[in-house]
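One protein chain omitted, others in place.
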Amino acid sequence: MGSVREETISDMEKRITAYHEAGHALAASELPDTDPIHKVSILPRGMAMGITQLLPEEDRHYYPKAYLMDKLSVALAGRVAEKIVFNDVSTGAQNDLKEATSLAEKMVAQWGMSDKVGPLNLGRGEEHPFLGRELAQPKRFSEEMTWLMDQEIRKLITDAESKAEEILADKRHVLDNLAGALIKEEVLDRDDVERIIKEASPKP
Amino acid sequence: MGSVREETISDMEKRITAYHEAGHALAASELPDTDPIHKVSILPRGMAMGITQLLPEEDRHYYPKAYLMDKLSVALAGRVAEKIVFNDVSTGAQNDLKEATSLAEKMVAQWGMSDKVGPLNLGRGEEHPFLGRELAQPKRFSEEMTWLMDQEIRKLITDAESKAEEILADKRHVLDNLAGALIKEEVLDRDDVERIIKEASPKP
Amino acid sequence: MGSVREETISDMEKRITAYHEAGHALAASELPDTDPIHKVSILPRGMAMGITQLLPEEDRHYYPKAYLMDKLSVALAGRVAEKIVFNDVSTGAQNDLKEATSLAEKMVAQWGMSDKVGPLNLGRGEEHPFLGRELAQPKRFSEEMTWLMDQEIRKLITDAESKAEEILADKRHVLDNLAGALIKEEVLDRDDVERIIKEASPKP
Amino acid sequence: MGSVREETISDMEKRITAYHEAGHALAASELPDTDPIHKVSILPRGMAMGITQLLPEEDRHYYPKAYLMDKLSVALAGRVAEKIVFNDVSTGAQNDLKEATSLAEKMVAQWGMSDKVGPLNLGRGEEHPFLGRELAQPKRFSEEMTWLMDQEIRKLITDAESKAEEILADKRHVLDNLAGALIKEEVLDRDDVERIIKEASPKP
Amino acid sequence: MGSVREETISDMEKRITAYHEAGHALAASELPDTDPIHKVSILPRGMAMGITQLLPEEDRHYYPKAYLMDKLSVALAGRVAEKIVFNDVSTGAQNDLKEATSLAEKMVAQWGMSDKVGPLNLGRGEEHPFLGRELAQPKRFSEEMTWLMDQEIRKLITDAESKAEEILADKRHVLDNLAGALIKEEVLDRDDVERIIKEASPKP
Partner (left out) sequence: MGSVREETISDMEKRITAYHEAGHALAASELPDTDPIHKVSILPRGMAMGITQLLPEEDRHYYPKAYLMDKLSVALAGRVAEKIVFNDVSTGAQNDLKEATSLAEKMVAQWGMSDKVGPLNLGRGEEHPFLGRELAQPKRFSEEMTWLMDQEIRKLITDAESKAEEILADKRHVLDNLAGALIKEEVLDRDDVERIIKEASPKP
């Protein structure tokens, strides 16, 4: 019964949010194939929500696998930051996980980006254009194939998570600085993020 | 044919209820990451129902895994008390089990809190916002993945149950005192519970 | 082609019914955690139906596992009596088996009464409150978990059947007396059953 | 290209029909737990259909397993006669197989007549009272249990078939006489069947 | 890029069609339990379709397994001819394969013609009398049984294909003559086919 802690839930949630968004932002800055950061922001105490916006500068028609792998790492980096800093994970990553899982599913099941499944597109994860969700069509492929796809989807996600963990553990001091700035300023734009990273980085 | 016992079913049920609620209350008090107790009460003889109310003092936006694990233990502690005291379990824990299973399902299948499943959110256990129950969408993942999730859900629940068993077995005398007070008073507030625990605890 | 027997089908069915109900009644009397017998009756020759009514003396809110195990044994004891006496089983136990299976399913799948499944409630066997049957919701758990539950359901039922077999084989002479009285009287109340058991029992 | 045989298809079909019905009739006469024969008949050449009617002399309420096993053997005996006499099987047994499979399914899945499945009634094969076919309810039991039931259903049927084969092979001369009489008379009543069996049997 | 061949696709398709139909016709003539040939015809160049019509001379009510096995061989013999002559198979056999698979499915799953499945009729492949396709009833049998049936269906078909291959390889010169006559005449009646076979056969 956390009676000693009860006054600080709101402050603690602000800290969690700040580190979560700082994780997204730091991964997006460090990975080679991501879109540039537009803005990172957290809401004032008591609202506990944040957002990291990236800005694709031109319309893309092709998404290479390297770009998508980095996108997965960025999506998971918020949760990775929570794990590294607070040694726990929270329900706050639910939408990040959903987005990452859905993207990895398309990579494996529609875009042929898993060697074990091969260059097949059996329509898994395809959405009805109007209803925005899968059709109740009979599934065309086997349970074994679905399980093979599930394992490959999980592998893409855990590979991307490891990448994010490596970056955030390696730049822990940058992560602290970014989170601290977010707690203080609540909004950081691209230049702010780049400045904080630059100031923290030149330790050699 | 329990003819010797038949006059006492109502009294026995009151005792079971008292120990069941005392189990919830004691686990909630002893575990580090729970909300504080608001009130514990049982209905008069012949109605055989009870309730343990916890009171989150502020709105939370993040639920850390540690908090959720303790919530599972509290939910299961009523049934654990029955097992320890009466050496039997009853149908009275049905809703506790349902709540715990549903929470553990979300932990594993939506919030990435099982290492074996990994940080995936495949939508299992997601409810339709209006209908309050799952959509009849085709399941997107394999039987093997479902079985892996089932095993991890069961593991979270049995881990949480073991924790509750440890606490209640260790503080059996406190459990007896709480149950006795409930049989006598029918309602205990937070201060009552804390006083009973304090009085029972200082055995050193 | 049973031409030698054909006149006696109706009489034989009366005998089967009498032993079937005597089996229910004897098990209900001998097991420790059952409700008391209210009435045992069979319909006259040519109608071949019987009923054993138990009478819970107070409303219960909790059903302990011990009570439910005995309830399973009583439900199966009619068929066990047929097996012991006629060395065959008949279609007459269909509803008993259905009731027992449905109860064992709830014990395993909703009330956490199987150690192998654990304290989970995944909603199996839950009925729609108005339609009186299961909803066509997508099943949330795996085939493996369903099979584990099936095995545990079968184990509860065969354990309960063994218990009934033990009692009825041990008290075969009481079973004969009860069946004989039923064939003669067609209705026995609680006192009749207790008297017959008492008269038959004191062989030491 | 059976040009040498083409004039005789109709005659051959009459012979097949006669043996098929003679098989049903002989098995019904020889097995101990069947209803008595009412009439055996085949339609004139070119219609190729036959029927063996049994006559339960009283309404039954219980169907013992022994009675049902013999019923399975009688249902399969028409096809067994084709196999023994013509060394081939034909499509003519389709309804017999359907009836036998459906009965064996109920024995295993509703009446607890398989030791391996045990005294369970999980509702398999239950028909909707008005629609005359299974409800589209979600299946409650596992694939493994379904497979176990399938194997036990097949075992009951092949056991019953072996019994029919034993009888018909042993009384091949009676089978020939019954089929011959059917080809000649087209209708046989119970007395005719009993006379033919008696005349053929006393070889000692 | 078959530029050297492009003028001859229509001619080649006529040759394929001729051999395909000649395969059906030769198998139908050589196998012992088939209906007699009525007419074999191919459409003029550019339409690339053919048909081999058999003529059952009387209505049959029973279809023996031997008759059905030969029917399977005839259905597959068109594709077998393509394989033998052109060392390739084409999409042209789609309907033959569908007809053969559907027939083999009924043999195994409705008419008890597989020893491994046994004399069961579990309704697989049964069509709704009005809708002309299977009802959306819940499947009553297990995946394992379905797989066993699938293997037995495949075995019937590959056995029948082997039989057709044996005949066509053995009578390759007759096949050539029949195909040649079809290319020239476009229609052959029963007498033509018999004459060509007779002229080609007496090589001893």
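Going in written order, the chains are labelled A, B, C, D and E, and every chain counts its residues from 1.
Rule of thumb we're sticking to: contacts are C-beta pairs under 8 Å (C-beta built on N, C-alpha and C of every residue); 3 or more make two chains touch, one makes a residue touch a chain.
Computed from a predicted structure; not experimentally measured.
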{"item": "Shown chains touched by the chain that is not drawn here", "value": "A, E"}
{"item": "Contact footprint on chain E, counting only the chain that is left out", "value": "1-3, 6, 9-10, 13, 16-17, 46-49, 76, 79, 86, 88-94, 97-98, 100-101, 105, 124-125, 133-137, 139, 143, 146-147, 149-150, 153-154, 157-158, 161"}
{"item": "Residues from chain A at the interface with the omitted partner, ascending", "value": "28-37, 57-66, 68, 110-113, 117-123, 135-138, 140-145"}
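Basically, only the chains that are shown with their structure count from here on.
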{"item": "For chain C placed onto chain D, the superposition rotation in degrees, Cα atoms, nearest 5", "value": "60"}
{"item": "Centre-of-Cα separation between chain D and chain A, whole angstrom", "value": "66"}
{"item": "Rounded Å distance, chain C centre to chain E centre (Cα mean)", "value": "57"}
{"item": "Gap in Å, rounded to a whole number, between the CA centres of chain C and chain B", "value": "33"}
{"item": "Where chain A touches two or more other chains, by residue", "value": "none"}
{"item": "Arrangement of touching chains [line / ring / star / complete / other]", "value": "line"}
